[in-house]
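Removed from the display is one protein chain of the complex; every other protein chain stays in position.
Letters are used for the chains, namely A and B, taken in the order the chains are written, and counting of residues starts over at 1 for each.
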Amino acid sequence: MSERIGVLICECGPNIKDAIDINKIVNFVESLENVVMVKPFGLLCSDKGKELIRKDIKKYNLTRVVIAGCSPKEHETTFKKVLEDAGLNPFLMQIANIREQCAWVIKDKTSATQKAKVMIAAAVKRVVSQEPLRIKEIKCHPDVLVVGAGVAGISASLTLAHKKRKIYLVERLPCIGGKVALYEEVFSNLECASCMLDPILDEVLHHDHIELLSLSEIQEVLGFYGNFIVRVKKKARFVDIKSCIGCGACFEVCPVKVKNEYNEGLDERKAIYIPYPGALPNVAVIDKEHCLHLQGKVCNACQKACPFGSVNYEETDQVQELKVGAIVLATGFDIFDPRKSKQYGYGKIGNVYTSLEFERLLNSTGPTGGKILLKNGQPPKKIALVHCVGSRTRKYNEYCSGICCIYLLKFAHLIRQKLPDVSIVEFYSDFCLPGKEAQKFFNKFAEEKGIKFLRMKNPDSINIREEKGKILTRYTDVNGKSKNITSDMVVLASAIEEARNAQDVAKVFDISQGRDGFFIEEHTKLAPVSTTTKGIFIAGCAQGPKDIQGSVAQGQAAAGMILSQLIPGEKLTLEPMTAVVNEDLCSGCKICIGLCPYKAITYDDKEKHAIINEVLCTGCGICASACPSGVIKAKHFTDKQIYAEIEGVVNE
Amino acid sequence: MSDFEPKIIGFLCNWCSYEGADSAGRAGKVYPANLKVIRVMCSGRIDPQFVIKAFREGADGVMILGCHPGECHYKEGNYQALRKYILLKKMLTQFGIEEERIRLHWVSASECDQFVKVVSEMVKDMRQLGPLMKVNVGRFMKVARVRR
Partner (left out) sequence: MAKPKIALYWCSSCGGCEESVVDMAEDIIKIKESADIVFWPGAIDTKYKDVKEMKDGEIAVCLINGSIRMDEQQYMARLLRKKSQIVIAQGSCAHIGGIYGLANFYTKEECLNRAYKEVPSVRNPEGILPQVKSKDDERELELSGFHDLVKPLDQVIEVDYYIPGCPPNPKYIVEAIMCILQNKSIPKGSVFADRKALCATCSRSDTKPEKAVLKEIKRVHEWIWDPEKCFLAQNMICLGPATRGGCEERCIKANMPCRGCYGPTENVVDQGGKFLSALASIIDSKDEDELKKIADSILDMGGIFYRYSLPSSLLRKRIK
């Protein structure tokens, strides 16, 4: 049975009518095979135009429609709806672009008319091989997994939980709040970080819809968007989270002392501990590696001391399976280790600190109770602040970490507050001060006494040594001259880098890391929080260096995307133009398996053929092109359809 | 042949190069009418059979336009196109199809000038190079039957 093709030619007002001889086109199209109706019309996208198409489909019993007019990128959706309304499958239409790529770019009317004829003939040929496609839907889980309880993860969780979604908030550490909870004051209003966080941390801990799984890590992720199955390993805390009130009786009696990682190793903690005063949840945790009892030795000190009987040495790790519809990865960052380079003297010279260490020195809950002190217990007289340590250099990280210039100004301000007579020298190579507040803050400092800004030629041109008990910083200035500055203390603004476990996280969740180590967003501008793995979102510094405001914004953005796409009760509509494997003909050569950017193709070991998951498939067609047997069909862009289009376009 | 007008077929990807071609239209640019565009979702969809078919049907030149490396809407489809292109253009020389007749360029959605440039250059070069086939042999060949 032959098709009945209706061709509608849009004059687009004068846009197409003046550039192309419409009558010649109509005559030509009438002669094409399978065409039963040809009509020009002033403006097809208008209500009248759409009504005309609807009517003509029914009147002429059309089985296919070709619309010659503006670019499909302009009105394909519009006309697809018209077909649907007329009872014709929207994929039985082809648009010939005779405006943007014809009438508007060819001045000679004859040439333009000729090209339009060819484009329409190709569309007519192609549309014959087009097939109706069904838009499929699947059920989905509205629950969400958020990995990482830093500001980004918490923002995402709260936004989602407000809309009554069940959130599983998985955090690797025993406490929540991430890095921000360790800071003293935050730029620019110099608000106390813990005061700022406490209300939202509290909300998270007490929210009906948020289930916090601390001391937990994700082991395995199966399934796909809308239907993820996640395996979580909850490590044993050995302290009952319900009964412990954080009184501290246990760690007073613990005989073991360990370097305190929450104070960047600057002081010690016990084997049973609360990470830092004010850490939430305010519950102790036992460090299995260092606890005498858990290492098989005899010691019950904490259990005996606990007034509530909360210590339980028998607790075991648990594995839990969660079913969620979407995942937000907010796994944060770690800083560049300056030990990698001898030029900074870090690790050798006692009073050279990283920014995180300095934050802990400033913090009242830190190792020095908030006092800025040298290793000998005395306050420093001169502090050097070094920018771009591990950032903006081809040696380590080429990117700018974006927050260091700003927080070093904050450091300068806080140093001034605590030690008004200290002189400060800042070694910078360029000043990065975007946003509403940073420049103003800087301007204030530029005028102050006792603070000098010294410009380095580039981040690599700095060298820190110890000489006669003082720290000597040698740098090359912008004129190429080498200069030396002495100071008591040096603070290094270490680059923001990917979290130390980023590679493991990327592997478990099957998302990509960029060459810089951060997780890659789906599109730098238009999709900054989604990834090419549908259903998995990224937020915060896991995606790239950014400030707190940026992290919170991304957490909320990821939540927003999930709220708009994954709706309880509603089904997920799938991309209809997916690729499909003809399982009867697939030889199991496996050439397609590794090609899919969305990991939509898997190999069925039993049946020995490839399978394409149509939930994950985005219809790019790479597999169809590569398949050496030609058994993968890229729907709506099949070989047959493209051959027909080629024939139409070349044979005039 | 001073009045020879080459037939150029362009396979353009939906997200970058097709949009780039449209933007050339919106910006009122002018370029030769010899180019006829076939839209695909991704340059990685392009099967060497399409290129060969285009030549067989009578094209004098074939262009593949895709997104810049690192910007592919589908992550790395453009690299797939690149790999096939480099092998294909070498193999086609054995068929007497000069390497310049098949070209791959990266054109982003906003690069209307780049689009016009690569198209105009191709048309100019094909005019000089001459037609690929004296007679459109494709018309007279029996279509190779797809066998059961």
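The working rule: a contact is a pair of C-beta atoms (placed from the backbone, for glycine too) under 8 Å apart; a residue touches a chain by one contact, two chains touch by 3 or more.
Not measured: the values here are computed from a predicted model.
Contact with the omitted chain, checked across A:Ala156, A:Val631 or A:Val650, is made by A:Val631. Annotation: of A:Leu266, A:Leu454, A:Leu595 or A:Ile611, A:Leu595 touches the absent chain (contact as defined above). From the options B:Lys7, B:Arg56 or B:Arg127, the residue with contact to the chain not on display is B:Arg56.
Contact residues of subunit B toward the unshown chain are 47-49, 51-53, 55-56, 69, 76, 79-80, 82-84, 86-88, 90-91, 94-97, 132-133, 137, 141-142, 144-148. In the full complex, subunit A touches the omitted chain through residues 582, 584-591, 593-595, 603, 608, 622, 625-631, 639.
Keep in mind that, in the parts below, only the chains that are shown with their structure count from here on.
Computed from the mean C-alpha positions, the centre of subunit A lies at a distance of 35 Å from the centre of subunit B. Within the complex, the subunit B residues that touch subunit A are 7, 9, 14, 18-19, 21-22, 24-26, 28-31, 33, 36-42, 44-47, 49-50, 53-54, 57-59, 73-77, 80, 84, 136, 138-139. Of all the residues in subunit A, the ones that touch subunit B in their complex are 71-74, 97, 99-102, 104-108, 111-112, 114-115, 118-119, 122, 512, 523, 532, 577, 595, 597, 618-622, 624-626, 634, 637, 639, 642-643, 645-647, 649-651.
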